[in-house]
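Removed from the display is one protein chain of the complex; every other protein chain stays in position.
Showing chain A:
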């Protein structure tokens, strides 16, 4: 079966039933159940038994409140259901699979999770629209991850972070330290509020407002990170002060409370984005030096820089224990991309366009088998115990798999 499927698909996109078959092979041969299961149980079989796992089937049904006793159970269930998506939920006070018997299933613990999505950058990016993403705007995500990671590690002292590409246009972060897992909803909210600087809905122009006292050290550090990239990335590459892409207009709107027209004149005299930015900075300095501006505009420049680049988090995901989040190594239903773990330190090399897809990894697997068969008549249908390690290492998922493995090892279960 494997052969027929793979022979048919030199195309990127599968036909529906082919996708089904391919997914099945992926789960059977490549999906890292063992490591995933080890992670989610944290060395305690009871812990995973009380963990809610949810599934979306291929015909779009949503199955909630599942939980599993053993890795085999979990694996068998997935082989049987062949789900389009696996979601990980909270650890509850009773096993959620008894849901029918015990109607109230109270979430007790869960990793602290974050979700950053390029959608939330629509008002600041100029290269793409809506759900599109390209290497240029991926940089917004990179910058956000770098800032967020340092807050989590340096301020909150967390050690166990797993970063995962969400399959299309964003990333997830799973903070798995014991302290993090045991946070109450209220504590989660307080961490979120500490991190978040982007405030206000569609009815607020400039989404960052800093108090006029000295800047908090965490904000200072974010600004240091941003300053390194701001000119090259935001001003030049995103070209945010261009008139044609509506950038200048949007920028001036941010100055609604600060001499908008004056700045408009000053900036319109220049041609390029970089000249305009410099003109803005110089003029602002001038106004500030001569005490022309109210105190609450003391950090106007910083506020604007943060407005363009500070992490824009999906609040709902982080806030509550109830929220489910897609498991690593799932296949994104629309893009076919694998939700691979990555390291923030290597993120500049992460190419969002070239993330391996289901068809690519199955191709690689097939090539590998063919070689094997030629060499030593290896029977691909024979199931070997350590299948997960053996096979995934021979595809381009190898590095990502090692990241997951390392992350789980460091938890010292």
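The rule is simple: contacts are C-beta pairs under 8 Å (C-beta built on N, C-alpha and C of every residue); 3 or more make two chains touch, one makes a residue touch a chain; residues count from 1.
Rule of thumb we're sticking to: contacts and distances are computed from a predicted model.
Between the names "Protein farnesyltransferase subunit beta", "Dna primase large subunit", "Dynactin subunit 4" or "Dolichol-phosphate mannosyltransferase subunit 3", the one given in UniProt for the chain missing from this structure view is "Dna primase large subunit". Touch with the chain that is not drawn comes from one residue among A:273, A:319, A:357 or A:395, which is A:319. Within the set A:203, A:291 or A:351, the residue that contacts the chain not displayed is A:203.
Residues of chain A in touch with the missing chain: 60-62, 103-106, 119-120, 122-123, 154-158, 179, 183, 186-187, 189-194, 196, 198-205, 207, 213-220, 256-257, 312-316, 319.
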